Structures are given as structure tokens and as C-alpha cells.
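One structure is given here, and the rest of the page talks about it.
Left out: one protein chain. Kept in place: all the others.
Letters A and B mark the chains as written, and numbering starts fresh at 1 in each.
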Amino acid sequence: MTTTHSWHVTSDELRDYVAEASTSSAADSIEAHLLACADCRASLAAEWRSAESTADAMPHAERIWVRIADRIDEPRWPSRSASRTLYVSLASPPLLAATVGVAAALLVAVGVVSVASPHWSLPVLLAFAPLAPVVAAIVAFQPGSDPAGQLAEATPLAGTRLPLLRALLATVLSLVSGVAASALTAMPFDLVTLWLLPGMAFAAIILASATLLNPTRVAAPLMAGWATLVFHWTLDHRTGPTAEALRAVMSDRQTPGRVLIGAAITAVAICYRRRDATPAWRL
Amino acid sequence: MARTVGDERSDEELVAAVVERDRGALRELFDRHEPWLSVRLGRRCGDRSVIEEVVQDTFVVVWRNASSFSNAGPVAAWIWGIGIRTLLHAVRPRRPLIERLRSQRSPDATSAEEELLVAVEHGDIGAALRRLSPELRSVVQATVLDGLTCAEAGRLLGIPSGTVKTRMMRAKRELREALI
Partner (left out) sequence: MDPELAFAGVRKRFGSTQALDDLTWEGGGQVIGVLGPNGAGKSTLLQLLGTVLSPDQGDVRIFGLDPSHFTQRLAIRRQLGYLPQTAGLYPGFSAFDLVDYVAVLKEINDRDTRREEVRRVLGAVGLEADMHRRIRKLSSGTQRRVALAASILGRPRLLVLDEPSAGLDPEQRIRLESIVHLARSHGTVVMSTHHTEEIKAFCQHVLVLDRGRLRFDGTPTALTATAAGRVWVDDEADPRALRSRAGSGGEVRNIGTPPSGAELVEPTIEDAYLLLMIQPGVAA
């Protein structure tokens, strides 16, 4: 913006103004003029700085600027240990997106199936709900899940502790959405455990496999196999109600439950034993 | 402080850069506008430490609300508007909401007064204002020159906003007579 002015404030007038010695009406004119005239503002700045006592260790303006800068450069993460850890764990946009996405997909899928074919809603939930914690575990260990990418890997906190914490946090989030999906299908409470157990066991297996190879290679066949098994059981028991059939499979025969618990314990043991093996728990 | 000399950008460009989170642009705005703002605020409040606080808050608001700059007037006027309101807030904290609502029945209008004075060459204001009585001049200064609303001017001067309006009308009449 270039404005030409018919007049400028003289240096005497400016000196008086800065020293608060000008008459109030003169000051009013100067103030109105200063709003529109960059040249006079610059002259005033020079006058103001030269009038300042040179004895101050730090110039007045610099002192104000330091305080402004402190308020602008506000660290995002708190000092307090517990809340800082929580915030930092949540600071993984891809992980949060994946968790929310999987949870939403699960709710929608179960909702659609329960309307279209109530008979199938339970098997669909049982087959796909364990996917949520598994996806969470995989994403938590992908290099891209950290906002600082590979830069974070060599830091004390990020190497192992942070991905584990993230996987745990995302698992909890996905479990919440799974329980919501259970409520949607009006699933009997004892059957909720039917998918909680495989969900946790599969997540542990993925974490353990991440110390050896790319966890996606394990997750895909694992989940496909599980879904096939669930639908197989359901078709096997077409005669009775679905819930009864699945309950029979999981509790009466007991074998699947035992296998899952065994696998989960083994996986946790592998995680612990191999915590030194690959520095970042991934390849 | 090591900085490149002579930022060639205009004030408006600097504000746009601040919207884009350019910290260097804020520093440049601060260097350009802090001196006159400090002096002008200093004429309205004698406490230097309060002024430093207000200047600090003003530029923090500039940083946070840079996108609210509408390009309607000079950047300096926008900064002044933030500065004088921050000062007002610092010296006279706001009244409770319910009281403010009660006094807000009619919207404050200063446009007529502004038009009057904007039409006048800045250099002549002094002569015209000099003839006003001190209480009328303080009202004109707060509303027209400092850009406050009647309610804000009332808070600054410690008088009801209705009184600000009546004094403003009287001042307007006297000014018109003086200028014609």
C-alpha cells in the first residue's frame, strides 16, 4: 500500500511525542497520521530506540520479543510424565486412522449383516472382530506409524516401548468398538469372550512374529484361516441356532479355546525372549 | 539477533505470511510496529510494566488471529485495535456477562462519527478538537481515534455507554460547527 501524504511529522514533533511532551491535540494528529504513514512510524522507531537508556542489559523490545517467542514456541507435549506418555502414544495419525477405520468398518459390516440376514451377524462378528486388534498391532509397528518416521527409531523411547504402548492402546480402542458391535447384534454376554480371546491371541502372535518377519505376512493367512474356520463351524451346525452352535464349539469342545490360550502364551514368551533380537522389533 | 537486513515485504504481505505461520514475518511486524504501539499505549497508561504486558499480548493475538485481518484498512490500525482492547482488558477487567447483556440492548454505532472525521484532513483534527471541552475530547479520542465502541469507551473512561453517546453527539455538533 503506497499512500502519499501532504505532510510528515517533523523530528521535533516526534521527539516531543515520544517524550510525552506534546499537547494532547498535537498528539491526536500525530497518532492519526502514524496509523497511515510507514515513514513516520520508522522515524518514531529510531527516535524511541535512541531515547532508550543504554544501561539496560537487554533492550526493551528484545525483552518483550523473548516473552512473545516463548508463548508462540509452545511445546505441545506436557512435562508431566503420565500424561506426556499418553499424548505421545496417541500421536500417531496413521495408527489412529487405522484403528478408527477398522472399528467403523466392523460396526457397519455387522450392522448391515444383522439387518440383511440376522442368522449370519454372529459369525461375521466372530470372524472379523479379531481383525481390529490385529490391524492395530501391525500398524503400530510399521515405520510410518510414527510421526517422526525412521528418525524416531534410534531414540531411547521409540525403539521398543512406544510401539508396544501404541499397540496396547489401539487394541483397547478396537476392543471397545468390538464390544459396541456385540451390543449391536444383541450378542449374549458370554459370547463376547468368543471373539475377545482370539483377538488378543492373534494380536500377541502378530507382535511375536514382528520380531522375525514382516507381520503382514502372518496376519493375512491367520485371519483368512480364522474366518474360514468360523464359517465352517456355523455351516456345520445349521440345524440349531447360530449362537448355540458357536457356543458349543467354543466351550463344549474346548479345543479351540485351549489352542488359542496356548498360542497367546507362547507368543508373549517369544516377544520377551526376542526383545533383544532386532533392535526396532521390525525388519 | 542475526537476521537478514531489510525485509522488503509490505505489512499486508507480512500478515498473510503470519497466517502461513511465518515466525520471521511476525518478528518483522513486531520490529516495525512495537515502537509506536508502545509509545501510544504509554500515553494512555503510565505503568510501563502493564504496557509491556499489553504489547506482548497484542503480538500474541496478531500471531493467533492473523487470519482475521480483513485488508479493509492499514495493518497498523488493525494492530492498534487489538492493542487498545488488550489495554482496556488489562486496566479494566470485563464486567460480568449478565451486566454486559443488559447494557447491550442497542447496538453501538460509531459509523457516523467516523465518517465525519475521516472526511477531515488529519492535520486539522487537532485544531478542531482543541476547542472541545476535556470530557468531550476524551470521548472523541476513545471512540473515533482509538476505534473503541461506545461500550468499550465507557469502560475505559468509567462512564455509562449512554453518556458516551450523548457526549459524542454534542462533540459532533460542536465539531461540525467548528469545521464549517
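Methods note: a residue touches a chain if its C-beta (ideal position, glycine included) is under 8 Å from a C-beta of that chain, and two chains touch if they have at least 3 such contacts.
Model, not experiment: these values are computed from the prediction.
Annotation: of A:19, A:154 or A:183, A:154 touches the absent chain (contact as defined above).
For chain B, the residues touching the absent chain in the complete assembly are 20-25, 27.
Considering the complete assembly, chain A touches the hidden chain via residues 69-70, 72-79, 81, 84, 88, 91, 93, 143-144, 146-160, 162, 275-280.
Following the convention adopted for this analysis, only the chains that are shown with their structure count from here on.
As a whole-number value, the distance joining the C-alpha centres of chain A and chain B reads 43 Å.
Chain B meets chain A in the complex at residues 1, 10-12, 23, 26-27, 30-36, 38-40, 42-43, 52, 55-56, 59-60, 63, 74, 76-77, 80, 121-123, 125-127, 129-130, 137, 141, 145.
Within the complex formed with chain B, the chain A residues making contact are 1, 6-7, 17-18, 20, 23-29, 31-36, 38, 41-42, 44-45, 48-49, 60-65, 67-68, 71-72.
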